[in-house]
Each structure stands twice: as structure tokens, then as C-alpha cells.
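All protein chains of the complex are present and in place, except for one that has been dropped.
Presenting subunit A:
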Amino acid sequence: MTNTGMFFRMLFSAVFRRRSRAMMAVVASLVGAATLFCLAMICIAVPQQMNEEMRAYGANLIVTPTSSTTSADKAGIDEAMVEHTTEMVAAKGSEKHATYRYENVRVNAAPYVMAGVDAAQVKNLNHHWVIDGSWPSDGKVLIGRDIADAIGLKVGSRITIGYRASDNASSSSSSSSSSATSSSNDTNTDADANGSTSSQSQSSSGQPTQDGRVSSDIMDTSGTEFRVAGIVDTGGSEDSIIYATNADVNKLTGVTRGVDVIEYSAGANDLNALVQSINDMTSMHVKAQQVTKITASDTRIITMLQTLFWIVSLVVLVLTLVGVGTTISSIVSQRRNEIGLRKALGASSVAIGTEFYVESAMYGLIGGLVGTAIGYGLAQWLCVAVFERSIGFNWWLGVASVLLAAVVAVVASIPPVHRATRIDPAVVLREE
């Protein structure tokens, strides 16, 4: 047997033949590692989850065509540009989006705003929408609660929607922008952007709107018949809009064109930079705006939560250090005679220190491994219980947790081992 072999033989003997004491040190490390890992996992998972939850309350970024585009050809944002913009947003983080094409239509001669949407996109973006019935599909529309109440419509009712090019000729884009922005107005669009677009729409249409209905009455009830698939109730401007599939809007208007608004729920860390980068690309002919209130409240809550968790983690780390330190200190104190004996046999302080530090590291590693596994189980259970979703194991965090447990155990053992290695070997012989 080599000296290295003997070193490990002594080490394993100390750990496995003194199980109860070794168990104390392992349990101290285990509790610390489990608590820290669990908290760290939650520190990472909660903001992610909160971010997703907050983003379910609508868009935090809105992209509209620039005014030059809208006045020039009223073509909106074409499909390729939607794709390109989406790629830019996706490059900075996760994203969900929905596109809206707005048109002025008439129902029983009264003007309303109709939005052509992809139902799946809108549903995915706006979890807070309360739908009575179902989402729009071909031949079926989703109408706002205010419209349903005004006309007396229910789910399954028939509605005739008319389209007049003249209604949209002078102000289609601007009223579309108006609707788009007003739709996001209640979802807290950036005040400046909103203000300017609203005033533009007001001035261009020259017709004040109420509940999405222009207050002019021209008797014309012709149009295409749709069935009411559902009624949407958000408490916002969505309640005054008729939602139909893009195909139905194309068919109704006889014109296929680009969209007026793209709403994004973007996971980018720096939303300002993303907005800036989109706006800097003038060749795209689109303008990006942040939904400031959503972003700000989201960031504030997440920052508060993160700060809280990190403070708790720090407290736990200090308590762990104290706990492991006390345990290891007690274990080392119990072995004072053995340390004195080893010194009497010729062991240097360095040799004894190495033995005890490696032993402490081993306690930390074992405790760290088991503790990390338990911590993951706890974090998983908490996330399932609170957020109803599971979290994946973060390997980097796992390795860091195990190593930290070992380092804490070693650091905690430095003072008692340092004291022990200064033991005068004569103490073991001093008992006459």
C-alpha cells in the first residue's frame, strides 16, 4: 500500500467508521445545500414564471407601420416584414405575437371596427380575455361585449356585416392605427405614442367614436352574414371590436393587404434596445413602441421578488456556514487527542490540516450531492404546487451547489482545524 492509499484509508475510516459523527457533518451540509439549491432554483424559476404570467396580460411591444407607409399605400405590414420583425424580436428572447388588420365596417348601417386576426395567435397572446363561446373561425366572428349588448347579440346569433370602401378610403389606415392603438390604449400603451396616434386618428376621421361605433348613421344594412362564435369581454377597447379571421376580412373587403399592428409579448431583457434597433431600421417602414406600464410593473415585481429571494439565500448561506462550522468544530474538538497523538507520532501541522480539510470537503460533497437532490425535489414540488409547472434541473447550478457545499464545509473547518493543529502533543501525555 502506498502512502496515498493509506491517506484515503484513514479518510474513509474516519468517515465510514465514525458514522454518527460523520452523519452530523453531512446532515449540516445537506440541509444547507438543499435550502440554498431550492432557493436558487426558485430565484431563477420565479422571475421566469412571473415574466410569462405578466406577459400573458397582453403585449409589451407594439409595431405599427410608419406614417409614410400608411399614407402612401395603406398596404400595412406585409407578411415578409411581419416575419422579419418577429425574427428580430425572437433573436432577443422568447416571443409571442399576434397581428391585427383593422377595417371600418357597418352592422345595421352603424359603423364598427373589425379586426382580421389569427385566432390562435390572439388567444396565445391574451390569456386574460374572457370569451363566452369560441374564438372566430371561417364564417364566424368574435364580437366585443359592448357591441353584443348594443345590438342584442348572443353566441350563435347571426350578424350581417357590410363593408364600404368609402368608409376606409380616407382614414382606413389612420382609423386602423387609432383602433390598434386604442385597443392597446387600455392595455397601457406608451402615453406619448398613444397620444400622437389618437389625435391623428381623431383629426383625420373627424368623427368621434363611442363604443367603437362612429356616430353617423347612414341607413345601409347590406353585407355578408356571419354567425357569432363568441363574445369577448376584457373591460377594454377590445369590447368594441368585431374579430374575424383574416380570410373572412379579405373576402369581405375584397382586398388582401398587410396588417396594421403587430403585438408582441417579448421576453427580451432590454426592451428599449429592441425598440431602438427596430426603429433604427428605417428601411423596414415600421415603428416599434413599448407598452410601458406592463414592462415597468413586470420588471418592478420581478426585481422585488428576486431581491427578496437573494436576501433569504444570503441569510441561509450565513446560517449554513454557522451550522456547518459549529458541527465541524465540535467534531474536530472531539478529536483533539487524536490530533495530539498524530503530532506526537511526527505528523506536521500541514499533514494534519490536509487530512481534516479533505475530510470536511468529503462531508460537504456527500451532503452537497444529497442536499442538491433534495433541494431540487423541494423546488420541483413548490413550483408544481404554486405555479403548476415543473422546472428542469439546472446542471450548472447543481454543480455549483455541490462545490459550494464542499467549500463551505472546508471554510467552516479552517478555524477549528487551525486551532487543533496548534495542539501541543504533550497534552496527550500530560495526564498523570
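As a convention for this text, a contact is a pair of C-beta atoms (placed from the backbone, for glycine too) under 8 Å apart; a residue touches a chain by one contact, two chains touch by 3 or more; residues count from 1.
Here is the rule we use: contacts and distances are computed from a predicted model.
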item: Options "Transcription regulator PadR N-terminal domain-containing protein", "RNA polymerase sigma factor", "Alpha-ketoacid dehydrogenase subunit beta" or "ABC transporter ATP-binding protein": UniProt name of the undisplayed chain; value: "ABC transporter ATP-binding protein"
item: Residue touching the undisplayed chain, where the options are A:D78, A:D233 or A:E338; value: A:E338
item: Selected from A:L153, A:L317 or A:A351 as touching the chain missing from the view; value: A:A351
item: Interface residues of subunit A (partner: the chain not displayed); value: 1-3, 5-7, 9-10, 13-14, 17-18, 337-338, 341-349, 351, 424-426, 428-432
